[in-house]
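Every protein chain but one is kept in place in this view of the complex.
Moving on, here comes chain A:
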Amino acid sequence: MDIASTADPVAATGDRLTKISIQGVGKVFGDNIALAKVDLDLAENSFTCLLGPSGCGKSTLLNMIAGFAKPSSGQILVDGKPVTGPGADRGVVFQEYALFPWRTALENVAFGPMLKRRGRAEQREIAMHHLAKVGLAGHEHKYPGNLSGGMKQRVAIARALANDPTVLLMDEPFGALDAQTREVLQEEMLRIWEQDRKTVVFVTHSISEAIFLADRIVVMGTRPGSVKEIVDPDLPHPRERTEREFIALERHLKHLVRAEVQKLGVI
């Protein structure tokens, strides 16, 4: 078994450039410490999963990278510059899709290019290209209300990619989908990532999803939210869920996460 595991979170971006640098970041809501001092460097073009039970602050951390929330302490640097708010360099995919219901699939995907004042033909071309990439050619003129959950999330991914961000932040994007759709989208997500090579930060509470996707898994703990362990699964893609290494890693992570859930007491 070849699992690199380290307790020192700052280490091991290797010789790849640091894209996102989280430096002593904490977040407090009233008396509640949602996140205590997190230090984490994410390499350029890496695929990182933030894994943990509810209440470990993984979404809070993602929201702070996105610029939706400000850290109570510390700072987050993207490309060496501190994050001050949301920006087009960091695309976000939400669990609830967050598509504009009054825009067709095509118009949703063209939203970013439209904001950049691209010509109409170019907007359309970019949107068509990205819809095709997520397998939605032929569904361009449907409204979100007419799409299934899986299709909605495909549109949301295409919309984020069409804006050509360097960072893609995904907050439990497949959490609301059924198991089969979920696995298909995980495979497609990997395929897209291998083509586009963005720096992906992917929040999930599914252990197998994290192992299937990530080249770095950040296991987060509760009370207070913090980084507990960092695991770099060194398994070749495509990863087979029934393989011995996969299962061994799954078991290891399950123990880690369960210990954190138990800290919460009765849930």
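The rule we apply is simple: a residue touches a chain if its C-beta (ideal position, glycine included) is under 8 Å from a C-beta of that chain, and two chains touch if they have at least 3 such contacts; residues count from 1.
Rule of thumb we're sticking to: contacts and distances are computed from a predicted model.
Its UniProt record calls the unshown chain "ABC transporter permease", which is the correct pick from "Ion-translocating oxidoreductase complex subunit G", "Phenol 2-monooxygenase P1 subunit", "ABC transporter permease" or "Monovalent cation/H(+) antiporter subunit G". When the missing chain is restored to the complex, the residue among A:Leu51, A:Ala66, A:Ile126 or A:Val257 that touches it is A:Ala66.
Within the full complex, the residue among A:Gly145, A:Pro236 or A:Gly265 touching the omitted chain is A:Gly145. Touching the chain that is not shown, out of A:Lys81, A:Lys116 or A:Arg223: A:Lys116 (per the contact rule at the top).
Residue-wise, the contact with the chain that is not shown comes from A:Arg90, picked out of A:Arg90, A:Arg154, A:Arg182 or A:His205. When the omitted chain is restored, the residue from A:Thr60, A:Asn163, A:Gln186 or A:Thr222 that touches it is A:Asn163. Looking at chain A, the residues touching the absent chain are 66-68, 85-88, 90-92, 94, 96, 98-104, 111-112, 114-116, 143-146, 159-160, 163, 169.
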